[in-house]
Structure formats: structure tokens, C-alpha cells
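Note that one protein chain is taken out, while the other chains of the complex remain in position.
Letters A and B mark the chains in the order given here, with residues in each chain numbered from 1 onward.
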Amino acid sequence: MTTPGDRKYSDEHEWALVEGNIATVGITQYATDSLGDVVYVDLPDTGATISQFDKFGEIESVKAVSDLFSPVGGTIVEVNTGVADMPEKVNQDPYTVGWLLKIELADPSQLDKLMDATAYDNLTAE
Amino acid sequence: MNVPIPGEIDRRLLNDRSVSGRIGVRMPDLDVPEQPLPDSGLLRSVPAHLPEVSQPEVVRYFTTLSRMNFSIDTNFYPLGSCTMKYNPKINEEMAFLPGMGGIHPHQPDETVQGALQLIWELQSDLGEITGLPGVCLAPLAGAQGEYTGLMVARAYFADRGETARTVALIPDSAHGTNPASAAMAGLDVITVPSDSDGNVNVEALRGLVDERTCVFMLTIPSTLGLFEPNILEITSVVHEAGGLVYADGANLNALLGIVKIGDLGFDIAHSNLHKTFSTPHGGGGPGAGPVLVSEELRRFLPTPVVERTGDDYRLVAPPDTIGRVNGFHGSFGVLVRAYTYIRAVGVEGMREIAENAIINANYIRSALSGEFGIAVDRICMHECVLSPQAQKAKGVSALDISKRLIDYGIHPPTMYFPLIIPEALMVEPTETESKDTLDRFIAVMRQINREIEEDPDLLHDAPHDTPNTRLDEAGAARNPYLHWRPEQNSQAAD
Partner (left out) sequence: MTTKASPYIPNTDAERELMLAAIGVRSIEDLVRDVPAQHRFPHLDLRPALSEFDLTAEISALAARNATPGEYACFLGGGAYRHYIPSVVKSVVARGEFLTSYTPYQPEVAQGTLQVGFEFQSMICEITGMEVANAGMYDGPTAFAEGALMACRITRRQTIAVLDTVDPRNIAILDAYSRHQDIKIVVIGRDDDLPEDAACLMVQSPNEYGVVEDLAALAARSHTSGALAVASVNPTSLGMFRSPGECDVDIVAAEGQALGVPLSFGGPYVGLFACKDVYKRQMPGRIVGRTTDTKGRVGYALTLQTREQHIRRERATSNICTSTALIGLLMTTYLAALGREGFRQVAELCYHKAHYAAAEIDRLPGYSVRNDGPFFHEFVVECPRPPAEINTALLDHKIIGGLDLSDRTPNGMLICVTEVNTRAEIDRLVSALAEIGPR
């Protein structure tokens, strides 16, 4: 699968897709592949505020657990309850049905600290 | 009832076999007058929904279940770091003597002198074997022994006013219990890297020890099955910084009569009686994880320990005890088994155990190092770690090899541990396996290696003839189904 060019990436393997002042956040295909079958996603409540690169939750496979770090800071306006109920959606497609949070951006300039798809592909190719 | 399928095992749960009115055992009649009942608000309104099955059904059900297990009694079980050695039958008989298995933990000391003497003798023997004379047998398992040992370390430093010592240094090759126990003991975990030979990187350790070091926890022999060649330097580096050295001596099988860990500079250790000292694992416990300490730390041991004055044995609390870590005096039934084993083996047999364990592990290592990579290919102690990366490159994982071994009636080695070794397969044959068994294991491994070339799907689909093929563990975790439910009445979807 190609890395979508419409969004930005963190070196912790999360992506952010910005529409207006709302960023949708999820994990990358690379992260999904290294986790294997996702069995549980622990997500925060809506309304919480979060700083860029802070931990916001955990994602678990059968025999591994990883922290989730937010690529952007702001207020959480929506969480993907579909993923909480059916974690396999992350495996289906982490870039669409497997999204995790929608965050109202605190500071759009934070996006400058993230990579584009090409830079991210170079990182994961190493 | 479903359509019967030839060869299928009837695995219906007890509640799905239950028929109202059946009983499995008859209780005595009430031989006193009935007494008034308390307020009905305190009483159960509906009986607990337990199964109603007859005695023959109980026996057949559990016997059928037992036959779906691999066990030491039935299979070669080279499960690294777990020491699946033969569990002598005499141990069981001694543990169930009425005077051992039937005594109450609150009985006054003078009515349990035999039991207390046994505990005292075992304390002494373990102190002698390890060179750490302060022994408390109370901890119920290795992880509890570990936590207890770390509490002793913290109490020792608190007593000296060195309260800033809050760091546990732990090698990257350690068992998960080490950092988990350290966290429970309120210690910050700092990881110590291993060098390319799987030894502790002494220079890195030197850079990490300081006035905050509480303990350095080291598994001995290492989780790679190796004896740390720089051990004396390591213990002195930690001591020079004022820290204590903790031995995860869960597995002492290779050290019996070879070296006393106390002589190497270790201050605290725990040892799992269910490994080195032959007590059965029982499908995951009970264990016993005695904590062993130097003379200086003895006064901090948990309570109780047994003290002897002349011919009188008493349960006592050490003077500066860290307190009580479990309900009574430890896994006494496990202690009886371990004591029985030590007496059966005797002074002359200790070294023989270690020597045979070491020879057996090296025999496998040298035979398989050609076909399967060895993580660190040098002389090992009681176990060796294979790292079949060439096989992985051909699309067959350590997991596939493990599952294929099952088809040959061999329990898989420990997989994917230690974490620092890719595709790790940790093989510990123990001393109670014969050369014949090892030769067959080696032949099976070579045959599996040929199968990887000829028909890798044999491995991918393995095991084939077990009551279950590979299980959907992701499904189990996504939709936890954790107890019997009424609607569950068929065992086979097909």
C-alpha cells in the first residue's frame, strides 16, 4: 500500500489529515504491519486537550502493546468508537476506517514539525 | 446433540452436561439439631449455578481433558528457562502424608515440630547450596521472591539512610518479571545493554551505576544460557558504587555443586523450587520462590522464618523484617517435595545434576549449530538459544518450527525469548533426559529443516493431529469470552 500523500506523518508512526482546523489522526500502515492483528485500542474521552507528541492512548496486538502519541496538539472533538468496538478496522485500513481521533488544532504551525509522505517512506525504508 | 464426528473428542463443558438431580458425592447427614437461620436479606436467593454431574462423569471428563495436555510424564519438554525435569513420584507421596498435607497453619509450634524441622533443614540446605545463608521460604513463586528480595534491598538502604537509591539496573535480556517486580518495589528501571556475545556490557554498566543504584538484577546463568565470564568484575563494579547485586537464580540447575552464587558477590537471590528442585509445574503453579540473602541482610527477611534452639523449632519474625508477603508460611507442600528431592539426591548428586544438564544442553547445541543458527555459539550452561534466521528467510518462523515439533510429540522450546535474539528458540533439555531422547530430538529438528525445503506448508499448518489446530488468539482478545454461557451448547461449528 502506498503512503497517502494528503497528510503528514510523525516519527512515532502516526498520521494527521487536516481539513479546516480539524485534524484526523491515526497510525500508519507500517505501524499496523509491525503490530500484527490489532485486538484493542484504548482511546481518550472527547473534550480532553492534548499537546503535540503527548501520549493519548494505547494500541494492543495479541502479544504487544504500543503507546499512541498525538502528532498534533488541541482538543479532542471525536473518537472513533467503531475502532474501540471492532479493533480489526485498524488492520482493514489504518488510513480510512481505522482512524482514531479528530482533534481541533491548537496551533496549525505544529504541522511543520511533521513529515510528508516521501520523507516518512524514507524513514521506514531505513 | 450434534451429529457425531469420528475421532472427535466430547469437550462439552460441565454445565452443558448437567442434569438436574445428579450428584458427584454424598455429604454426611446433619447430626445436630437445625439452628435458626439469620435474616433472609443476608441469604442467597438463587443457588449458585454449578453443574450437576455424577461421579463417573466427573472422572471421565477430567481424565479426557488431561489427555489433551503434553506433560513431562508423557513428552520430551525442552522448554528453555523453565527446567522441565522429571518430577519424582516420591515427592508427591511425601507431600500428601497426613502429617504433612493435613496439618493446619495456625497450629501451635509445639504441635508441628516435624514440619518446622523440615522447613529449617530446607532453609539450611538452600543456604549451603547457594552460599547465601539467610533464607526465607515464604514467597509463593519466583516473582514474589523477586519482589520480596527487592523489598529487602530497599529496607537495607532505608536502614542506612540511603533513601536516594531508587534505581534498578536490569539487562535487556532479562525476564519480564524483573522490571515488573522492580516497578512494584517503587524502583525506576534502567536497562543495561548486552554485548554481542550476550554478556553484560561491563563498560556500559560502569557508566550506569551511581549513588542512585539500589540493585543490579542479573539472571544467572544468563537468559542465553551462558555463564557471565566477567561476573566478579560485575559484582565489584556494583558494590563499589554502593549498590547490591541481585541474582535471578530462578534456574540454578547448571550451578548446583559447580559454584555458590554467594561466593561470586551476589547479595540477594531468589530460586524457583519448581525448576531446579524438581517440584511439578502443575500447568502453571503452585510454585515456591525462596529468597536468599547474605548474613548482613538476614535481619530484613520476610516473616516467618524458622529458628532452631536445641531441638526446638519456632516460627519467628526476623528483627527488622519487611513483614508478611502471603497468608501463611509459604507453599509448604512444595517445600516438602523440594526437601524430599534434596535428600534423595544428596551431597554426591548435586554436581551430577548440573554436569548432566550442561552436557545435555551442549550436546544439542553442537549438533544443531550447523543447521540452525545459535544465538551465541559458545559453550553454554543448562540451555542454548537457537536463532533460525536462515529458516525465517525461507518463510518459516520460529513459531512454525515450534508447532511442527508438536507433530513429533515434542513440546516446543521457549519461543521469542530472550527478546534480544531474533527468532529465539530456547532449548533446555535438563539432566533427566537420555542421550536417546536427545538424539531423536536432533533427528526431528534435522527432518524439520528438510521439510522447510520440501514442503513448508507442513510447518505453516502445524500442528496437525492435536485436539485443536492453531487457535484464533486475536479473536479471543478482541471478543473476550471468559466463562460458560447458557447459549454455548455445541462444541463444533464444523
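Keep in mind that, in the parts below, a residue touches a chain if its C-beta (ideal position, glycine included) is under 8 Å from a C-beta of that chain, and two chains touch if they have at least 3 such contacts.
Please read these numbers as outputs of a predicted model, since none were measured by experiment.
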Which one, B:194, B:331, B:391 or B:449, makes contact with the chain that was left out?
B:331
Filtering B:51, B:193 or B:456 for touch with the omitted chain leaves B:51
Of B:136, B:169 or B:264, which sits in contact with the chain we cannot see?
B:264
Full-complex touch with the removed chain, picking from B:87, B:173, B:194 or B:223, is B:87
Which positions on chain A touch the chain that was left off?
39-40, 42, 60-65
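As a working rule, only the chains that are shown with their structure count from here on.
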Distance between chain centroids, defined by C-alpha means - chain A, chain B (Å):
39
The answer for chain A against chain B in the complex is residues 36-37, 39-40, 60-62, 86-88
Chain B residues within the chain A interface of the complex:
473-474, 477-478
